[in-house]
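Notes follow the structure.
Heads up, one of the protein chains got dropped from this complex, but the rest are sitting where they should.
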Amino acid sequence: MSTAERVGVSLEKELLTVFDKLIAEDGYTNRSEAVRDLIRERLSRKQLSNPSAHAVAGVFLIYDHHETKLPQKLVDIQHNHLLEVIASTHVHLDHHNCLEVIILKGKVKEIEKLGNNIASLKGVKLSRMNMMAVDA
Amino acid sequence: MSTAERVGVSLEKELLTVFDKLIAEDGYTNRSEAVRDLIRERLSRKQLSNPSAHAVAGVFLIYDHHETKLPQKLVDIQHNHLLEVIASTHVHLDHHNCLEVIILKGKVKEIEKLGNNIASLKGVKLSRMNMMAVDA
Amino acid sequence: MSTAERVGVSLEKELLTVFDKLIAEDGYTNRSEAVRDLIRERLSRKQLSNPSAHAVAGVFLIYDHHETKLPQKLVDIQHNHLLEVIASTHVHLDHHNCLEVIILKGKVKEIEKLGNNIASLKGVKLSRMNMMAVDA
Partner (left out) sequence: MSTAERVGVSLEKELLTVFDKLIAEDGYTNRSEAVRDLIRERLSRKQLSNPSAHAVAGVFLIYDHHETKLPQKLVDIQHNHLLEVIASTHVHLDHHNCLEVIILKGKVKEIEKLGNNIASLKGVKLSRMNMMAVDA
């Protein structure tokens, strides 16, 4: 952690009681950490609203590996976008279904485009994407 | 505001700088208010994960008022759920489209059910629902 | 409705069974209407990703009306943005809390900015915003 600064925040007693209860349930051991997480989360969402911001993302796919050529297509996409795919993890869920997590790095708008293209592949049943802004 | 308590939060200098910039853009005049809003928002989302929690909601609908009987159906729904509909506001968007905002009060699961039912009415083109937890 | 076109969609039998069950619960009386709603929803989300797209929005606020000057500030905001505020509805929730729904019309980015500014007002405890793309 870089140099820390101490900031005073005034809170209604009731709000504080409920908040302390919630963060204890979530496993926080101190309030500062919980408030920092809320602030980082807010900033990250703000940064992601800029299409040119740098971000890392996880594309999370469930697909049918019996559908011809899908795994090959996934490999192609990864090789065609070398700069953006950092890693991928493959899990066999059952006889039909595979789960693939593809970790991407790049600008927000490029990640979104690639994410949509992957989701539209034949055989891909469900997809979700997570993004987090990072420094360039 | 009920009795307030002052809480110290330690934050990395960089994080604080970016946060101060963001909240100034949003129009906050002090950090406490911005942090309180983050905390209230987090608590509200947590409460809404409980289907029996009390909430108020706004159902926003765009619908075609030329579709027979829709306005009548909206009125019926409101009268059939007297306890849950607090108010509604109607706006003419253009020759075809109306916007209706229906403010509901009740338990989370009941609001969700009614919201889905309204959304499924013939003639309703788009709908969105917002919920905020409230004390019973 | 403008001229309709009939489109054939092939679906796995299992998927169709589960979908029919879900839409019946939601109150749909036919599949076409349910599929149309999914398509409109997808298009609306796509359009909202364009900051210059036209949209209507509902800002949904819970605030403490004992906090000095808030109602006046809300009125000011509405009068300062005449072109964007279509209507507002005010509801008394309890001794302390009011609910206000402000219906806005304008470009996506302008609505977002105004929404953030309203949310940051002192006394505003919770806020949510819903947007739906509309034709210009």
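First chain written, first letter: the chains are A, B and C, and each begins at residue 1.
We adopt the following convention: a residue touches a chain if its C-beta (ideal position, glycine included) is under 8 Å from a C-beta of that chain, and two chains touch if they have at least 3 such contacts.
All values reported here derive from a predicted model rather than from experimental measurement.
Visitor: In the intact complex, which of the presented chains make contact with the chain not displayed?
Guide: A, C
Visitor: With the missing chain put back, one of C:Ala24, C:Ile39 or C:Val75 would touch it. Which one?
Guide: In the full complex, the listed residue that touches the missing chain is C:Ile39.
Visitor: Considering the whole complex, not just the chains shown, which residues of chain C touch the missing one?
Guide: 1-16, 18-19, 22, 31-32, 35-36, 38-40, 42-43, 46
Visitor: Could you list which residues of chain A touch the chain missing from the display?
Guide: Chain A touches the chain not shown through residues 1, 23, 25-29, 33-34, 37, 40-41, 44, 56, 58, 60, 62, 64, 67, 86-87, 89, 91, 93-94, 97, 99, 101, 103, 116-117, 119-122, 124-126, 128-132, 134-135.
To be clear about the criterion, only the chains that are shown with their structure count from here on.
Visitor: Please report how many Å separate the Cα centroid of chain B from that of chain C, as a whole number.
Guide: One centre to the other, that is 9 Å.
Visitor: Based only on mean CA positions, could you tell me how far chain A sits from chain C in angstrom?
Guide: Roughly 25 Å separates the two chain centres.
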